[in-house]
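After the structure tokens below, expect a handful of questions from me.
Every protein chain of the complex appears in place save one, which is left out.
Here the chain labels run A and B in written order, and each chain numbers its own residues starting at 1.
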Amino acid sequence: MSETMNVSKGARIEGGIDAVVIGATADAFAAAAMIARSGLHVVLIETGDRPREKREFSPGYFAVDGDPLAYALDQQVIDALDLYRHGLSFIARRLETFVRFGDGAAMTLPGDPALAGEAVAAFSEADATRFADFLEEERKTARALSGWFSGGAAPLIPALREIGAASFDGAVIGRFADQRLEDYLRAEASIGAAHRSSEAFTYLALLRRLAGETAGLQGGVAAIDGGGRGLASALRRAAQAAGVSIRQTDRVRTVIVEWDRVAGVSFDDGGQIRAPVIVSALSARETFIDFVGKARLDIEFARLLDFPAPTIATVRAHLALNGPIGDALVGARLDRRFLLAPSAATLESAWRAAASGKASNGVVELVFPSALDRTLAPEGCLTAAMLLHPVAFGDPADEVWREGIENVAREAIRRVAPEMSAEIVAIDLDAPERAAPPMFEALERRRRITDASGLEGYFFCGPEASIGGGVSLSAGRRAGERALRYFKEGGTNP
Amino acid sequence: MTARSKFDLVVIGADMAGLAAAGCAARRGAQTALLRTGGEAPVEGAVAEPPNAVWRLLDLQQYDLKFEAPPVHASIAEKRPLATSDDPVRDGRALASRESALEHLWPSFIADMGRIGAADAVDRYLSANAVLDDYFADEMLKTHALSLCAAPFGLAGDEAGSAQALGVAAAARRVIPAQALHGALLRAAEAAGVEIVREKAEALSRSENKLWKATLDGGEEIRAKSVMASSALIAEAFGLRIETGGSPLLRRQGVEAFIRLRIEKAPKSALARKNAVFFTAPDRAAIRRARDAMIAGEIDEEPPLTFEIVGREIIARAPYCPARLVENGEEREWSGQDRQILGRHAASVIEKRLGGGASLREIEVLIGPDVGAGLRRRDFDAPAVPAPPPSKDPVAAAAALALELTGDE
Partner (left out) sequence: MIFPAADDATEPRATALYAAAASVSATNSWTSVNGWAAARVYSSFEEEYEAASRDVALVDLGPLCRYTVRGKEAPSFLSRLTSCPVTELSAAESGRGLILNADGLVVDLADMTRVSGDLFLLTTSAPIDRRLQVAARGFDVEVENIAGMVAALGLFGPNARDAAAAAGVDVLEAEATAQGRVRGVELAVRPINLGSAPGIEIIFPAEDALVIWERLRRRKPIPAMGLDAADALRIEGGAPRLGVDFIGADAALSAEEARIPDEIGLPHLAPPNRAWFNGRRAMRNAERARRRLVVLSLDCDRAPVGAAIRSRDAVIGGVTSAAFSPKLKRVLCFAEVRADAPASDLEAMLTPDGRSKAAARLHETDESRLAATFRENLKAATGFRRSPV
């Protein structure tokens, strides 16, 4: 059974290629480079959402796409592709986190979570040891789970069922004398999640956060030089160095399936690239439904790809500030990560508001990119990038939705820095990102989507293959490794 | 005063589940004590027939228990009630009058939901709403399924993992009036030699030599080799850290209220004469509103209710009630006036649903155990206490756990 195609006149059929990678994400480049460095001829088709160059969202103010922070950057990819040599660098390897609570109090947590005890002691003497012990214990558990989070098999821990099903509230409420410490942890666990902290399966999100390792530090946060763009260009250089040919012109129409194997991709103009290995970094729906078609997928598999429409989202807002921040506590050092950790009740009303399509103040993660890269704002001015969560999933073209979010963003920065003297001269919103399903569901779905399509030679590292927010490259590495193994075990010549 | 101070097993929570668990453990030869927490729900309505193993161990045939046909569960927000029973095939046929596809879809839904807790089911992480939307288009049917399955756990259907509540959609084949079964289990537990402690439990801890120590109301202490809770809800409201084997159905917020109403003027409606449990929720949005009001600390004006008619009385449950009320940002406990307001709301909802000029008067409003208060008091240094996973048949679940615990010895 072969694909019948009308190859129009002049359309090329290209052969001699070992692998095609579809997508323009960091994972796509990581996968392509991982495969190419073993000597395979790889073509990467840069399609889908391409990271944009830094853009001027207000005169003199620039926003950078992607996450400026990294929580869990796959060390194996960095080493294998020698990304440091290709330009990856960190501005800060251990970013401090400044936490502002709902009542206005503040706490600064050091970049190294192992030192959290002292910082907490200054905030709540009674909880210092308890908090440090808790963090240490949970980092240990998280370490045992980290392979699972990054794409490996579930570990054989007897408590996994209990931990996995636990709600954040069930696991944490009552641990500390000062409830604001719960609020801090809840904020960390809630960013990007689709469910309230009282619901089942939500505790795992905190462990996911603690499991991440960047620049050799588990549970730490690092700032990448150049933000998401910095990482993207390092990966691109690594891919080019490994011999990947990058094409930007083509739009993939279908993935050619011959019998049960993929055999290449076809394009709108009728052209084809024949290759025994295809890696897709596009969404699961595009990868399977659009490129292959439901009629060639198992019924049970196709059903996995039917996600309910999102209602909750996270949105990133870029703010232009026309002067120094002013607030003494915040302004003391801007090269930190700022977190607004509201009380449980405030966060709860944010959930209700988001679920009913309105905007309200929830958790806010804030950084000042211009404090890390001076070129992003005019002299003496600032840019701020904040993640707002939870918000209603909406259309950025919808004025009412935009306005609601912008108001929340305005209020949020004043909550973090109440004494702020600068004025907000512009706000720019990225498209909302749908909130993530509970970790357990996401992990199970990922396992099935990456393993169970039944199409030989087809590998997946799209968004559904990454668990937890932030860029990690693990999905790209796993897809690359699997593709290589398949190729070497004779995928080409059965 | 207790006769002994050291036991093999202490069961916390003197409800039916606790009685059955303690009785079974004692029959297995374990020195067993049963402790009250004060969070036990009132004994009302009818409950599923205990599983055979419990029946045999406790020789329940001695107590002359009367079985009843299981009640029909009926949502009565629309003109024509939507009812389900213990027989999904028959229900499917009846539902076919709403939409012909339901005839087979409903039985296969019930069968599928029976498997939803299985380790390889992706659906078990989903919300009940996501699963219901995947099967059905009929909003009333989906609302009915939530009233039947999710409401007892205080869930509104949009929570992660709430799909697992749908696993108990099929009703029991036979039921026993709760009062009678409670009496029988109490006598059976006594006969089995369970020490039923009069004083309320105050606190539980574990000493260095691994013995559990329960402190009673009067200051007395009893010790035990192992401990279990009769239900997750009671244990958490009491302030215990529990382990339920990974069930996502734990209630974390709000309480259930029990409302007794007197029928001043009986409705003409024929509904009132059936052996039935009625649900008043008109749609899923109403359930979600009530749940949100519960979280916000407000009394919903049209609370979704589950009620039965017993003679001249109506016994109603309001599953989505706040544990504490919030007024102007301040929390406060339930006052007598608040209870009256809830009672009046409940009476008016039921009057409206029964129609035919029914007139009801509230007699009593009880507020169930509050998990939230317990969560704050937990001792994280003590190991977690085993509790049966939340279930539609709590007696069976607790007994199974007791047998598992005593079987190891």
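Convention: a contact is a pair of C-beta atoms (placed from the backbone, for glycine too) under 8 Å apart; a residue touches a chain by one contact, two chains touch by 3 or more.
The structure displayed is predicted, hence computed values, not measured ones.
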item	value
Option touching the unshown chain, where A:79, A:133, A:260 or A:398 are the choices	A:260
Residue, one of A:143, A:296, A:434 or A:447, that touches the chain absent here	A:296
Identified contact with the non-displayed chain, of B:5, B:108, B:179 or B:359	B:108
Chain B residues touching the omitted chain (full complex)	87, 89-90, 93, 100-101, 103-105, 107-109, 111-112, 115, 135
Missing-chain contacts mapped onto chain A	1, 260, 289, 294-296, 298-303, 306, 452, 454-455
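Please note the rule applied: only the chains that are shown with their structure count from here on.
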item	value
Inter-centroid spacing, chain B versus chain A (mean Cα positions, whole Å)	40
Footprint of chain A on chain B - complex, ascending	122, 125-126, 130, 133-134, 158-162, 243-250, 252-253, 288, 292, 295-296, 326, 375-378, 380
Complex contacts: residues of chain A adjacent to chain B	161-162, 164-165, 167, 169-170, 173-175, 194-196, 198-202, 304, 306, 308, 345, 348-349, 352, 355, 437-438, 440-441, 444-445, 448
